[in-house]
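Note that one protein chain of the assembly has been removed; the remaining protein chains are unaltered in position.
Chain naming follows the written order as A and B, and within any one chain the residues start at number 1.
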Amino acid sequence: MASDALLFYVFAGITVLGSLAVVSQKNPVYSVLSIIAAFFGLAGLYVLLEAPFVAVVQIIIYAGAIMVLFLFVVMLLNVPREDAAEWDRSHPLYRPMAVRIGGTLAVLLVLELGWALSKTSGLGVGVADEHPASSSVAELGRVLFTDYMFAFEVTSILIIASMVGAVVLAHKRQD
Amino acid sequence: MPIGYYLVLSGLLFSIGAAGVFLRKNLITLLLSVEIMLNAVNLTFVAFGRQLGTNDGQIITFFVMTVAAAEAAVGLALVIGLFRHRESLNPEAFTTLKW
Partner (left out) sequence: MLALIPLIPFGGFLVNAFLGKRLPKSVSGGLATLLMVISFIIAVTQVSALMGMTPENRQINQTLFTWITAGDFTLDVAFRLDALSAVMILVITGIGSLIHLYSTSYMHEETDAEFARFFSYLNLFCFFMLMLVLGSNVLVMFVGWEGVGLCSYLLIGYYYEKKSASDAANKAFIVNRVGDFAFILGALLLVVTFHSLDFTTIALAVKEMPKEVTFGTLSLITLLMFIGATGKSAQIPLYVWLPDAMEGPTPVSALIHAATMVTAGVYMIGRNAMLFEHAPITLTIVAIIGASTALFAGTIGLVQNDIKRVLAYSTVSQLGYMFLAMGMGAFGAGIFHLYTHAFFKACLFLGSGAVIHSLHGEQDIRKMGGLKKHIPVTYWTFLIASVAIAGVPGLAGFFSKDEILFETFAHGHQILWGMGILTSLLTATYMFRLVHLTFHGEERFHEVVAAHGHAAHDAPAHAAPDSHAAPDSHAAPDSHAAPDSHAAPRHSTHSTHLHDAPWPMATALIVLALGSILAGYVGIPHALGGHNALGAWLEPAFNATNCGQPMTTGDLAGIAIENCAPGEGGEPAENAGLELTLMVVSSLVALAGIGLATFLWLKNKQIPERMAQQYSGIHQLLLNKYYVDEVYDATIVQPIKVVSTEGLWRGFDVKLVDGAVNGAGYFVSGVSVVLRLLQNGSVKTYAASMFAGAVAVLAYYMWR
């Protein structure tokens, strides 16, 4: 439907622009804010894909919690604006060419992905054409706690580990 | 929408994130670029999940987000530690681990 296409382009645009802003801003605070904007765009895309739960989780967890954490750290460290001239102690081979290599690699990646896509068939199939949407939150929960039970529990352990790690690592030294 | 559009978008986002990892001279921004990459992958999963009519894509996304959160937490703790050590957030400043 036309409105779907329009919404898609809008949200996609927001996401891409936000990402570009992230990698080009000098001020890290601006980067964080840009990425939050990108996340909003992504949430919209998720809604379009009839995955409302993921969209909401994206906003709440990602944009709400993780990015706030990033902002905290940025504020804590009082990160200055990036200065290219200082701290330039990179490997002699890469110093003048850092930008060029990174850029080249990224372009190469885009080309390769493009090629991969061109070799794929069935790209024209509409996302919503073949099967009906299956998700509801109840359904997701049921599957999560039965089929993916093990992964779920392991993830909880992972979170504990990262919590402990974060506390230990950031602990101020008792000298 | 055809699935191809979503895939192109996802690839684009991934490339932008990869470029950011290399081009940024700030550790925090580097981590942010990594987050962008993860989100691109999430998008791919959800799109394919929708096309196949299962909710496995969303489940995977769920886990990816959890892991991303954990990784961000630990990564930022490391950044704080490094900053305390060297007063800089430039990844090129930390080169003592060479031969």
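For the reader, a short list of remarks on this structure follows.
In the analysis below, contacts are C-beta pairs under 8 Å (C-beta built on N, C-alpha and C of every residue); 3 or more make two chains touch, one makes a residue touch a chain.
All values reported here derive from a predicted model rather than from experimental measurement.
Among B:Y5, B:F22 or B:F83, only B:F22 touches the chain left out of the display. Among A:L76, A:I101 or A:V167, the one in contact with the hidden chain is A:I101. The omitted chain makes contact with just one of the residues A:Y9, A:W115 or A:F145: A:W115. Annotation for chain B: contacts to the undisplayed chain at residues 18, 21-22, 91-92, 94-99. In the full complex, chain A contacts the hidden chain through residues 90-91, 94, 98, 101-102, 105, 108-109, 112, 115-116.
In this text, only the chains that are shown with their structure count from here on.
With centres defined as mean CA coordinates, chain B is found 5 Å away from chain A. Contact residues of chain B toward chain A in the complex are 1-9, 11-26, 28-29, 31-33, 35-36, 39, 42-43, 46-47, 49-55, 57-59, 61-63, 65-74, 76-81, 83, 88-90, 92-93, 95. Across the complex, chain B is touched by residues 4-5, 8, 12, 15-16, 19-20, 22-23, 25, 28, 31-32, 35, 38-39, 42, 45-46, 48-51, 53-54, 57-58, 61-62, 65-66, 69-70, 73-74, 76-77, 79, 82, 84, 86-91, 98-99, 101-103, 105-106, 109-110, 113-114, 117, 120, 122-128, 130-135, 139-140, 143-144, 148, 151, 155, 158-159, 161-163, 165-170 of chain A.
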